[in-house]
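Below are the structure tokens for one structure; questions will follow.
Of the protein chains in this complex, all but one are displayed in their positions.
Take a look at chain A:
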């Protein structure tokens, strides 16, 4: 398909090693997570009190937790939960936010005002409050948490897309496309949408880290993933009583969160620089 999203990408000059490292790191993590899905040595939920709180061994490379479950297995499966649900929330937010922004920015007038006031309404609530209220109303659980995150995050995408569309649709090529008899939906898809891909990508990669932190934080206080499902924040919480005797039980999931958030932020920075460079060249 030549007519779809033909983005003109500049040559990959100025490859920063940090961006590359971040992207490679993220890819490795994704591969590991997918691999875990296929191959599992231990049951992540099988408790075995005889083997509780063991040290590192060949059988259990990261030891076992307070219920005798293999920490490595739970860590890898936790990545699926944490990253998977974060990506789910992110994609849902983008899928809701981008069309809203496109329509509001292109149609303007009353539609724009209504859409943006609705967005402002959502934006008025701090993200933690929305999550807490939702789990108070609907009960704690990862589904409600994801819902809360979507409700908070879609607005920023709608606003970002709208501002880009507003400035782009002033340009003459949109006028030309209209005078050539193209329908609005076609103009939006073919002439405006490719402009926003870069911006959305940057915002999304920077948001991913925040969402991961949010999901872990809420699981830590018990509003997210429910035990015995492994999740990094929940694992941190479960290991809390053993902090003094077995600190590594908290260090592993903690480090995992730090690493993934760091990598997504680095990738986001890299993408942002990358798209800024493109603008400079133009």
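As a working rule, contacts are C-beta pairs under 8 Å (C-beta built on N, C-alpha and C of every residue); 3 or more make two chains touch, one makes a residue touch a chain; residues count from 1.
Just so we're on the same page, contacts and distances are computed from a predicted model.
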Open item on the list: Since a chain is absent, check the UniProt entry for it and pick the matching name: "Peptide ABC transporter ATPase", "Aspartate carbamoyltransferase", "NADH-quinone oxidoreductase subunit F" or "Spore germination protein".
Closed with: "Peptide ABC transporter ATPase"
- [ ] Would you indicate which residue among A:88, A:182, A:213 or A:250 is in contact with the undisplayed chain?
- [x] A:182
Task: In chain A, positions touching the absent partner - done: 2-3, 6-8, 108-109, 171-173, 175-183, 186, 190-191, 194-195, 282
